[in-house]
Structure formats: structure tokens, C-alpha cells
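The structure's right below; bear with me while I get my questions together.
All protein chains but one are shown at their positions in the complex.
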Amino acid sequence: MIGRLWGTGTALLVASIILLSFFNYEIPTPLVYLTALAFFGGAGVFIFTRGLTIYVIKRCLGAVFVMWVIATLTFVLLRTLPGGPFDSEKALPPEILENLAKKYKLNEPLINQYGDYMYNLLQGDLGQSYKYINRGITSIIAESLPNSIQLGVYALIISYMIGIPMGILAGWKRGSWVDFSSMMVAMSGQSLPSFLIAPIFIMVFAKQLGWLEPALWEGPTYYIIPMVVLGIRPAAVIARLTRASVLEVIHSDYIRTARAKGLDQKTVLFKHVLRNSLIPVLSLSGPLAAAILTGSFVIEQIFAIPGIAKHLVLSVTNRDYPLILGTTLLFSLILVVANLVTDLLIAIVDPRVKMG
Amino acid sequence: MGASKTTGRSLQHEAWIALRKNKVAMVSGFLIIFVCAVALLAPWISPYPFDEQYLDQVLAGPSERHWFGTDSLGRDMLSRLIYGARISMAVGVITAFVSLIIGTAYGALAGWFGGWTDSALMRIIDILDSIPSIILLILVKLVFEAADIIGNPELKALTSMLLALSLVSWVSLARVVRGQVLQVKQMSYVEAARSMGASQLRMVAQHILPNILGPVIVLLTFQIPSNILAESFLSFLGLGLQPPYSSWGVLANDGWRSMSSYPHLMITPGVAIFVAMLAFNLLGDGLRDAFDPQMRGRA
Partner (left out) sequence: MVLFKSVFISCLIFTVGLTACTKKSNLEYGLDVKDTLRINIEQEPPSLDWSKAVDVTSSLVTNNLMDGLLEYNLADPELGVVAALATDWKASDNAKVWTFTIRKGVKWTDGVEFTGQHVIDGWERLLDPKVASEYAYFLFDVKNAKAFNGGKIKDFKEVGIKFNDEGQLVVELEKPMSFFPMLLTHHATFPVRKDLIEKHGDHWTDPDKMVSLGPYKLKLWDHDKNLVMERFDDYYGEKAKIKNILCYMINEYSTAMNLFEAGKLDFLYSLPFKELPILKTKPGFRKNILLSSYYYGFNIKKAPFDNVKVRKAFVHAVDRKQITDLLAADHTPMRGWIPPGMFGYEENRGLKFDPELARKLMDEAGFKDRAKVPRINLAFNTNENHQRIAENVQAQLKKNLGVEVQVQNEEWKVYLSRLRTDTPSIYRLGWLADFPDPSTFMSLMTSVSENNHTNWSSKKYDELVSEGGAALDKEKRRAIYSEAQKLLTEDEVPVMPVYAAARQVMISERTQNFPLNSIERYLFKGVSFK
């Protein structure tokens, strides 16, 4: 009971932060602290009481290993790639190239450079950008990540808000026109690249109707088109999965029993079917986070949103080695954490799940 | 042993019967066959050569001469679309098969041997899963392309794209195959055969493969549209194919920026991508229902 109350409270706190950020209100710092406390405290207590401590520690150690492999792999791939950070249309004289190489230690043996990078990484230093002279990678991330998280979270929420009701309705009324049409809509949403959906939305809602803004990232009227365009694909995936799992649950023995006992249809739906069919959907959060991360580059580019995905892609074009490595590691970290959180969430919702 | 074979065959047979009943899936199937036919017959059915430039007709809208208009070099859009089908389908299908081969072999290996091999192989998959696919795609594509393994520049761009896409997409297949193999391994007849001392290879070939065929075909069908999508994404990044050849992704990326002025540049490839991907997704859905005995007859 306490657990449930705690969970609801934390969810409400998170929701209030998201709503405040959406409407561009200043988020009070105590609220952030409170939420963090509730979230991590709750998670800690849960992990401890369920005897998951060792499992979580193991996963974290595994994550560190994974990050190390990724850092190494990216480092090697980058250095195999022709073209250096200081190649430009106007070629530089050798004296200047040498000064630059000396400054950024690019003339040292690769193994030393790798060692230096790893050593600094261990101390939490991601280095300095080559392209954005004098800017630290950490500060670039600190300035652009919040916008990307905002975009990603909105997209995720909108996709759940559209996908779940649609999937439930389709599964519950299977075979009807509701089922058919909502599945067709979901499929259509999956069948167009977002860089084709975005201009259509801009054309209709910004240019023709004038309800929303065509680009930039300033307030609610700016947020809606990007988050919907980014959320369409995940929404479609969620809707289809929800439908499938609703179908499966409906045909399971205990629901049949419940129905046979003559329980009210709605009670069956909301008490039994929903809870059980949402578990597989929840387990999709990790891959969905990955999909949204990948998709956000296109959206950030088209809507001129100052986010981190843009850096991830453009830094390759600029051969800005520290920035590529930093953003890649960041994205990997997000993926790893998202997967861990998803697994823990499933454990919370479904006590039958065994971990470890 | 003979019994298991019959089960395998009848499973596929039953699936086929179920699929035939599914009208949406059948229509999608025919659409896909149509697109493939268009791709194969491109040189004979396209009204103009795909790279012929009609400089007096630059950026013209749809007309009697050019049904879908012309592009910024005055090339016929319909012909480019027809030739684009070739590349897009090739990218979608070849990549799917390459990742199928890698994924099945890998997954079957992990699932069959289990234990230490399994956990080592799965750790590698965990790592690949944690790299943002976008960076992997870009880096691998660029590294392959710059590596100068293939002399012909057009072929180079295409193969590097195929390789990059395959490398990113086999992982999910491997996971599914491993799960399936684990399941099949526990079935009583497989265990029986195993205890009777049947050779490993024979076991895999005779019992495992037929049993995992269904889910694999379904996955394959879903893999193709996501490859087409990934290809268009690479085009968006400016890492698409070599001119003058072009895929639907390249065409669509060419078009979207000027949507308000020259809608035909975006709409034609957009519709082509949309229809093909929808058809593959619907067919995949139909196949899944058909192969899953539990789901059969419920759609």
C-alpha cells in the first residue's frame, strides 16, 4: 500500500515538472530536489526490499564495461576515417597544421592519445571541442541535452497517450471497423520517414491554419508539431503491441473464467486485461527510447531545435573527435539506463518477474 | 523423427491457407509483387532514360509528356521513380537477407550451444544494442566507403550502404532466433533425438530450422520496410547513393525542402515509399497471424 502511494506521488511530481516545463514556467528547485529524492529514494528502497541490490550492481558494472567497449570502438572507427578536423576548403600551410596538431596532441602515437582520452574520461573530463574552439564537451552537453530530453519525453508521452488507448480499443473490439481503421492508421504512421511527415504538418498547421509555429523551440505552440512528428512512429508501435497483448490476455484462462463468472465487461477490461496487457508495452520503453533518440536528429534539424542529436551527427561531419566520442557515450549511457529502468519498472508492476 | 518433419510441413501449409484468407495481406502481397516487377522491368517500362536531362523542362510540373513532372535537372520523375524502385527494393531485400543470414547463424549458435558461448555472444549483442544506431550507421558507412575496396564508385556507395545497414539490423533477428531455438530445444522430440545421439549439425538443420522458419519470415518482412526507411534516413544525412542513380529515399530527400513550390518532387517518391512500406508491414502482420496458431482466425 505504501509502495503504491509512493509510486503515485512520485508519478504526480514528475508529471507536474513535465507540465510546468511544457508551459515554460520556472520549475522551482525544491520541486526538482523533492522529485529526485522521491524517485531515487523509492527506487533504492524497492531495490533493497526486493533483494535486487546485487542484480542492480551487476548491471551497473556491466554497463561500465559496455561503455568502455563502445568508447574504444568509436575511437578506432573515428581514426580509421579519412579526413581530419582541420581539413578545409582553404588548405592550411604546414607550419599551422603542425601547431594545431601539437596543441591537440594529434601528432602523438594513437595509443598514447587513446590512453590520454581514457585517463581523462575516468576523471569525468570529456575534453574540448575542436570545432567550437574553447568550449568543453561537458558544457556543450549541459546546454543542449535538456532540450533534447524535453523533446524526447514529450514525444514518448504523446506516443503512449495515443498508442495505448488506440491499441486497447482495437484489441477489445477486435475484428470491427474500429480495430481495422485504428490499425490502418497505426501502420500508416509507421510507413513514412519523419522528414516527409514534418513538412506536411508544418504546411497544414503552421502555414495554412496558423495555429502553431513552423520552427524554433520557445513555448507550447512551438513544441507540439515536433513532438507529434517524433511520436508518430513510437505511437504506432505501441498501438500494435498493445492490441496484440490485449488479445493474448483476453484469451487467457483466468479472463475466460472471470468472464464466465459473469463479471461486468468493463470491470474485466479495466481490472484484469489492462494491467496484464500493459506489461509487454512497458517492456518496450527501452527500445522506444532508442528509436526516439535516433529519430530526434531529423526533428532537431528541421525545426531548428538546439538539441544534442544535431551535435552527434554534425560532429562527424566536422571530425570533431572529442565531441563525437562524448555524444556517443552520452547516447549509449541513456540507452543503458533506459533499459535498466525499464527492467526495474516491469519488476515493480509485475511481482512475478524474477531478476538476477 | 518423421513425425516432426510432417509437423513442420503442415505448419507452413496451414499458415499458407490462413494467409490466403487474409484479404489485406493478399492485396499487400500483390502490391509488393507489382513493385518488384516494376523494379525488374525498369529498362523496358520507363518512358524515358532515367538520366536524360531535358533542360527546357527543368522543374516542370506534371504534364502529358512527363506524368509526374521533372526534377531540377529536367529528368523525368516517373522514370526516376521506376529506376528508384530498383535500388530501394534491392537495399531493402538484400540487406534483409544479409542480416537474416548473420542473425540466424548467430542466434542459432547462441541458442543451441548455450552456456558460456551463449553469454559471450549475448554480451556482444548487448554492446551493439547500446551504441546509438545512428552513429554506428554513419561511421560504418563512411569507413567502408573510404576504404577503397571496390573501384567502381557507384557500386562502392551501394555496397557500403548495404553493409552498414546489415551490420545495424541483424541484432534483433539474432535475438529472436536465439529465443526460438531455446524454446525448440526444450521440446520433447528434440530432446529425445538429442539423447539418441543425433549429430549437432543434423539436429539444427532438421529440427530447429523448420521450426523457427515462421517467426523468421515474419521478421524478414518487417525488416525490409525498416531498411527502406533507414536508407531514406541516410539520404537525409546526405550519405545516400551516387548520382545519377537514385533511390526513393534520395528522391524524397531531394523533394521535401521545396514542398511548397514544387510539391510533385516530394509527393511522388513519398507516395511510393508510403505504399511499399505499408504493404510490407501489412503483409508482415498477416504472416505473423498466419504463423502463430494461437492468433489464427482472430484477426
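Per-chain numbering from 1; labels A and B assigned in written order.
As a convention for this text, a contact is a pair of C-beta atoms (placed from the backbone, for glycine too) under 8 Å apart; a residue touches a chain by one contact, two chains touch by 3 or more.
A quick note: this is a predicted structure, and the numbers were derived from the prediction, not measured.
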Looking at the full complex, which residue from B:V38, B:M89, B:L137 or B:L239 touches the chain that isn't shown here? B:L239
Quick one: say which of A:G42, A:G62 or A:G84 touches the chain that got left out. A:G84
Out of A:I17, A:L100 or A:V185, point to the residue that touches the absent chain in the complete complex. A:L100
Where the complex has a chain not shown, which of A:K58, A:R79, A:K173 or A:K207 is the residue touching it? A:K207
Footprint of the hidden chain on subunit A, which residues? 15, 19, 22-24, 81-84, 86-96, 98-100, 102-103, 131-135, 140, 143-144, 161, 165, 199, 202, 206-207, 213-221, 266, 270, 274, 301-304, 306, 310, 317-319
Counting contacts across the full complex, list the positions on subunit B that touch the omitted chain. 51, 53, 55, 58-59, 72-73, 142, 145-146, 153-154, 238-239, 242-244, 254, 256-259, 261-262
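The rule is simple: only the chains that are shown with their structure count from here on.
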Just curious, how far off is subunit B from subunit A if you go by their C-alpha centres, in Å? 25
Listed in rising order, subunit B residues that touch subunit A in their complex are 126-127, 129-135, 138-140, 142-143, 146, 225, 229, 232-233, 236-237, 249, 252-253, 256, 259-260, 266, 270, 273-274, 277-278, 281-282, 285, 294-295, 298-299
Going by the contact rule at the top, pick out the subunit A residues touching subunit B in the complex. 62, 66-67, 69-70, 73-74, 77-78, 80-82, 174-175, 183, 187-188, 190-193, 195-196, 198-200, 203, 207, 240, 247-248, 251, 290, 293-294, 297-298, 309, 312-313, 316, 324, 327-328, 331-332, 335-336, 339
